[in-house]
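The other protein chains are all here in position, but one chain of the complex has been omitted.
Coming up: chain A.
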Amino acid sequence: MSARTIRISGPVVVCDHAEQFAMGDRVAVGKVGLIGEVIRLTPTECFLQVYEDTTELFIGEPVTGSGSALAVELGPGLLTTIYDGIQRPLALIQEQLGASILQGAQAPALSRTQAWPFTPQQEIGTQLSGGAIIGLVQETPSVCHKILLPPGLAGQLVHIAEPGEYTLENPIARISCANGQEHPVYLYHRWPVRIKRPVQQRLSPDLPLITGQRIIDTLFPIAKGGTAAMPGGFGTGKTVTQHNLAKWCDADIIIYIGCGERGNEITGVLEDFPQLRDPRTGRPLIERTVMIANTSNMPVAAREASIYTGITIAEYFRDQGLDVALMADSTSRWAEALREISGRLEEMPAEEGFPAYLPSRTAEFYERAGRVRTLADETGSVTAIGAVSPPGGDFSEPVTLHTQRFVKAYWMLDKNLAYARFFPAIHPLESYSEYESDLAQWWEKVSPGWQRDRDELVGLLIAADQLKGIVRILGEEGLSDHQRKTLMAERVVKEGFLQQSAFSPKDRFASPEKQACLLRVIIWRIRALLEDTTPAREAFAKFKLNELIRLKDELGSDETEKILAWQKVQ
C-alpha cells in the first residue's frame, strides 16, 4: 500500500503510511514528482517539506520514498556550475524547460556523459580507508580534482582503472571490504547534506585568508578555516562585499550561496566571474567557483536546504586538501525559511516567531567550518562567511544575536558609512575579529613593525571618535591645533586606507604587501603631521595629504616600491 497525500498547506504536505519513511528521507510527491524531505513522523502521519511549488497538488496523490536522505553528488563537474538549493543544475534545467523553473524539473547534478581524464594514484593491493585519494582529474585549468574513496568505505584495492578518460558512469576502482564484499568506486559519490563529513583532526586556524580588502585584512582579519558574520541593513553593501570576497580572497575554491536573494545579482555574478581573473593564477574566477542560487522567489524549503548543500560541497573540496571559502548571502533568509516551515508545522515559536532550535541550527552550520587534517592526511579548510540581514537594521534581533555568538569575526556594516558611499561600509569601531592576535605573527613576517603600525591606526580612530563627540557640542573652533590635526589624520586613514572602491582597477584587490606598505606610509606621515608645529589649516597642503589619500587608487599591488618611496617625500 503506497502512501498518499492527506493534507496540503503550501510547502508542508502530510501523507499517510508513516511507517514507510525515515526522518530526512528524500521523497517524490505527487504525479509530477515534486522533491521533498521528511521532517516529522507521527504514529500515522508523515510530514514533508516540499522543495517546489505545491500549486495544483491533490489530496490522494502518491508519495514515494527514495530510501535515502537528501544528498548531494560530489565529483568532477561541480566547478563552474550553478545549482539551485537542492543541487539541480540550473543551466541544464533552462535547456530542458526554458526561462522558467517549472514543477518537477529534474536533472542530474553532475553530467553522466562528460568524460574526465583520470590518473590513478594508488596501486592494486593497497589497503585504503575512507577519504583516501585514489586518483586525479584535472577539472579546470586552475583546479585538480582529487577523487576520494567515500568516507565510510574501506578495504583492499582490487582494481583500479588505467589512465584515461572516464565518465561518471564508469567504475574506476573496486574495493574489497573486510566482509569480503566488493564495492565499485566511481568518480563521484553521494553525501547526505545534513551530516558533516568526517575528518582526522581539527587544526587551529592560524593562517589568514587574504581578502584583498584592507579593512578586513588589516583591521578585522579572518583565518583560513574561520567564521565571520556580516550584518547590515539593506543598502549597506553586504552583497557587494560578499562578491568582493568571492572574487579576490586567496582560497582555492569558492562556494557562493545566493540564499533568498535577488535574481539579477546572481546573473551579475554569472556574467562577471567568467571574465574576472584570479589575481594569483591569472585564470577566470569561475573556474574555482561553485554557485548555489536559490533566489527569493524560488521555493522557500529549497532555500532552507541551500545552506547545507553549499557547506557539504565545501567540505568535499576541503577533504581534497584545498582551502575553501564559503559565502552565504544571506543567512537571515535561511532562518526565515526555517521560521516559515516551523510555522506551518504549528511548532511553538520562541523569539519573533523563530523556532526554538534557531540557535542550535546556526551553531551547527558555523561549526562545519574549520581548518582540518583530512582523512587522506592533507590540510584543508572551510572558511564560512555569512551575511545577516537584520530586519529594520536592528542588530538585537535573534538571527544577528545568535550568529554573533557562533562566529569569531564580526564585520558590522554601518548605514551612515553606506549613505556617504563609503565602502566597504564596515564600521571601524564596532566590528571585531578574534583572529587578530593569532594572525599578527604572519603579518610581522610581511612587514616588520606591522603590529605597532596597526595599533597606532586603531588608537587614532578611537581618539578621533572621542574628539568628534566634543566637536558635536563645542564646534570645531573649540579644538586645539593638535586635536584638529588628529581629525585630519583620521580622515586620511579613513579615505586613504580603509575606503576601497570595488570599481578602482588598481585598488579593488590590495595584496598584503600593498596593505602593509600603505599602512606604513600613512602612519609615518601622520606621525610627522602630529609632531609638527604647522598650524592645522596649512598642514593639509604641507603634508600633501590630498595626494596621500589618492595613493591607493594610483599605485597598484605591484608598485609597493613607489608607495614606500613616499616615506621620503617632503
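In this section, contacts are C-beta pairs under 8 Å (C-beta built on N, C-alpha and C of every residue); 3 or more make two chains touch, one makes a residue touch a chain; residues count from 1.
FYI, contacts and distances are computed from a predicted model.
Chemist: Which of the following names does UniProt give to the chain that is not shown: "V-type ATP synthase beta chain", "Energy-coupling factor ABC transporter ATP-binding protein", "1,2-phenylacetyl-CoA epoxidase subunit A" or "Sulfate transport system permease protein CysW"?
Modeler: Protein name of the absent chain (UniProt record): "V-type ATP synthase beta chain".
Chemist: Decide which residue listed in A:44, A:267, A:466 or A:480 touches the omitted chain of the complex.
Modeler: Of the listed residues, the one touching the omitted chain is A:267.
Chemist: With respect to the chain omitted from the figure, which of A:169, A:182 or A:394 is a touching residue?
Modeler: Answer from the full complex: A:394 touches the omitted chain.
Chemist: Which residue from A:141, A:184, A:235 or A:535 sits in contact with the chain not drawn here?
Modeler: A:235
Chemist: Tell me which of A:109, A:293, A:439 or A:555 is the one touching the absent chain.
Modeler: A:293
Chemist: Which residues does chain A use to touch the chain missing from this display?
Modeler: Chain A touches the missing chain through residues 6-10, 53-60, 82, 90-91, 93-94, 97-102, 233-235, 239, 258, 260, 262-268, 270-271, 293, 295-300, 333, 336-337, 339-340, 343, 349, 352-353, 389, 391-394, 415-416, 419-422, 471-478, 495, 501-503, 537, 540-541, 546, 549-550, 553.
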